[in-house]
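The other protein chains are all here in position, but one chain of the complex has been omitted.
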Amino acid sequence: MTALRGVIPPVCTPLTASGELDVPSLERLYGFLLDAGVHGLFVGGSTGEIGQLTDSVRAAALSVAVSTAAGQVPVLAGVIDMGTPRVVEHALTAQRLGADAVVATAPFYVRAGRPEVRAHFRLLASALEVPVVAYDIPANIGYKLPGDLVASLAHEGVIGALKDSSGDLESFRQVLADTSGLDFPCLTGSETLADLALAAGAHGIVPGLGNVDPHGFLRLYEHASRGDWDAARTEQARLTELFSIITVADPARIGPMSAALGAFKAALALRGVIDCPATFPPLLPLLPAEIEKISARLERS
Amino acid sequence: MTALRGVIPPVCTPLTASGELDVPSLERLYGFLLDAGVHGLFVGGSTGEIGQLTDSVRAAALSVAVSTAAGQVPVLAGVIDMGTPRVVEHALTAQRLGADAVVATAPFYVRAGRPEVRAHFRLLASALEVPVVAYDIPANIGYKLPGDLVASLAHEGVIGALKDSSGDLESFRQVLADTSGLDFPCLTGSETLADLALAAGAHGIVPGLGNVDPHGFLRLYEHASRGDWDAARTEQARLTELFSIITVADPARIGPMSAALGAFKAALALRGVIDCPATFPPLLPLLPAEIEKISARLERS
Amino acid sequence: MTALRGVIPPVCTPLTASGELDVPSLERLYGFLLDAGVHGLFVGGSTGEIGQLTDSVRAAALSVAVSTAAGQVPVLAGVIDMGTPRVVEHALTAQRLGADAVVATAPFYVRAGRPEVRAHFRLLASALEVPVVAYDIPANIGYKLPGDLVASLAHEGVIGALKDSSGDLESFRQVLADTSGLDFPCLTGSETLADLALAAGAHGIVPGLGNVDPHGFLRLYEHASRGDWDAARTEQARLTELFSIITVADPARIGPMSAALGAFKAALALRGVIDCPATFPPLLPLLPAEIEKISARLERS
Partner (left out) sequence: MTALRGVIPPVCTPLTASGELDVPSLERLYGFLLDAGVHGLFVGGSTGEIGQLTDSVRAAALSVAVSTAAGQVPVLAGVIDMGTPRVVEHALTAQRLGADAVVATAPFYVRAGRPEVRAHFRLLASALEVPVVAYDIPANIGYKLPGDLVASLAHEGVIGALKDSSGDLESFRQVLADTSGLDFPCLTGSETLADLALAAGAHGIVPGLGNVDPHGFLRLYEHASRGDWDAARTEQARLTELFSIITVADPARIGPMSAALGAFKAALALRGVIDCPATFPPLLPLLPAEIEKISARLERS
């Protein structure tokens, strides 16, 4: 797992105006990120709208990533689903398609308790040859993966890494402390606390905004790697300011995920990386005036 | 939708000891319920462990239901998944396999707001010929379907019925009042408030415990239909007592859903309806001593 | 405790326009309720804005209730506060001022667990001669009093009654079943499920809207007492319709409690029972146009 370090963006999944997966845009996006120098690609995360992708779209997006990355950097595949049999099925497909690791949450919808969560990760790991990255994203699944359970599964060899999108740096730090002797990369999903997570010992960052500004997160990571915390903080402040593009939409009209994922895609379209800012249903589109604001903020950044 | 009345159990999905779908047991279970006189079958609800069923198991369980019901009573198919494209795909399959209606929750994982939830049901309905039943189950998806949104979608003709597993009788009652002029069946998923929900005007009940004791819920429904509320309350009290089988397991060892779904299946196995009490992963099995307790309570009931 | 039956409104606390306790209005309000025939007065509940009342206002409101009730009906005193020593202090004062029982929640702010909640009620009861009514109001204190703990404290003789404002009829019903052999009145705080709670066996109702329309709730209670559930349901439907006065305010301008308590007081002022619809800070006032709407709904009811 030592390869899981640095900046690993959770890649957006571009659509055509008619609602199909836009493969040329996806290839350009992977290329844009790889050219910037990212250390890995995470396909099928929340930023990739994994909850809305049908199985065939998931497979296509992953295959393109594997062929584009061509072994230069690891490709992580999100295998997000509710219960263990469904997750195992996704994971076997991802492994077959060439993913270097799979990223799985605790079960959801099934209202699993701690014993069931442990059983879930054990069954998943035992079905696979590639490593399992535990994905802690309580805002999406309504369950916080307990830090001590993560550490215990790490010591048991069931999971090989953590992707923490909980925003709970206290728990994240505890996992870092409790797994310090292992080869167990801990990655943060935070856009706005990336410098602090790295200061706390995080091995890498998985920022959704990294689709839009991979160069900024790479600079941040390099500053942190050199221990230049002032420079890291300055870069972080710039990126946090840019992150405000997710708030331009009217919250009375569309929900926060429509606003956030629409903003990332609008920014990528404005930068010419992808063709169309459409998101998958049920997410709703930004208005032209909102995209104008994003354009202004991109230019200012 | 007038056909959606009465007792419509959310059917369990039996497994063989080796973890495969147990089709003969499933046929016996459908037959047991139909012989008892249930008014419909709901395949692929939470009690059916829908979150854990792979697509092929979902399809098999539904096909057996359609052929066993043979048009005598409606078959409802749960099409539970995260985002709209995935739900539409399940729904088209269910429609093709002969479901009389599909049962869908609001989106989850994607953190949809109210505008996205509305868009989700509209898109789903527009893709289908069979009606959509809205499934309100906040404990599983972390989102309470607002009563006024349900009523609005009902008036718009987007949804044809409600299955309410929220436990919130106040909201349920408001939907009943706000849709009183429509042909819009409102079903409750509660095992322990079925008599009160019927007193409030519910058109039907969808109790998980109805797998184990369909005759009791049918008696309760008949008492209520005749306005014999004392008899309904007495039957309800007996069923509520029986429902305590879901609490025999040690909560320090397994979670509440392992305990509840394991109890339903253990009771069905004890009654000779299905062969094996196994549940789908990540749910964990009951211990023999716990199954003994269930046996004792079944005999007492 | 047998005296705790029937309709026991949680009385509003009227203010003068300059923000002082309005004793003449309070006397008129108590008189209005007693003349209607209520079975008790609950002073210092959430509807009475207990969280905002200083100790001296609490004492004054209670003293006026005791002298106005003059022993005809029981007076219950809310002794709402965070930790045990503060609650005991309020309770001793209430006892001294003549309350027939005190109404206390689980501790809050202190983040008590189940063992601490049990200790809290035991300490409170041991300090008093009057009985303690347990007040279950999770929306206000962030803690649901577990039904089995209520039943256990009832059997132990620590608490003498339950006032349930949880909206959870399943838990309420379980307490009724588990205390059926005791003299342990169970009262519901619901405005809109009062008929169903009575059908489930509730001994009384404590509706905030009972300030505005005590006669309606008394009719509902009498219908239920005679087993005339159709008449009870019809009265309930009328009261539920009237209860919509709590939603006339613009939710973007003021919060739901400003809207609800302001509506009760506005209705009382419109009916001439109290002088001024003001609420205690931080609650914010209704606008004249909103009070117009309340007036129209009152006339229609």
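All chains are identified by letter, namely A, B and C, in their written order; residue positions are counted from 1 within each chain.
Basically, contacts are C-beta pairs under 8 Å (C-beta built on N, C-alpha and C of every residue); 3 or more make two chains touch, one makes a residue touch a chain.
Remember, predicted model here, so these are calculated numbers, not experimental data.
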- Query: The chain left out touches which of the shown chains?
  - Reply: A, C
- Tell me which residue among C:T84, C:S171 or C:T188 touches the hidden chain in the full complex. C:T84
- Message: With the missing chain put back, one of A:A139, A:A199, A:C276 or A:L298 would touch it. Which one?
- Response: A:A199
- Selected residue (touches chain absent from view) among A:T93, A:T240 or A:S301: A:T240
- Item | Contact footprint on subunit A, counting only the chain that is left out | 167-170, 173-174, 177, 190, 192-193, 196, 199-200, 229, 233, 237, 240
- In the whole complex, what residues of subunit C lie against the chain that is missing from view? 46, 49-55, 57, 80, 82-86, 89, 107-117, 119-120, 123, 139-142, 253-258, 280-284
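Throughout what follows, only the chains that are shown with their structure count from here on.
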- Take the average of all CA coordinates in subunit A, do the same for subunit C, and state the distance between these two points in whole angstrom. 49
- Note on the structure: Residue ranges of subunit A touching at least 2 other chains are none
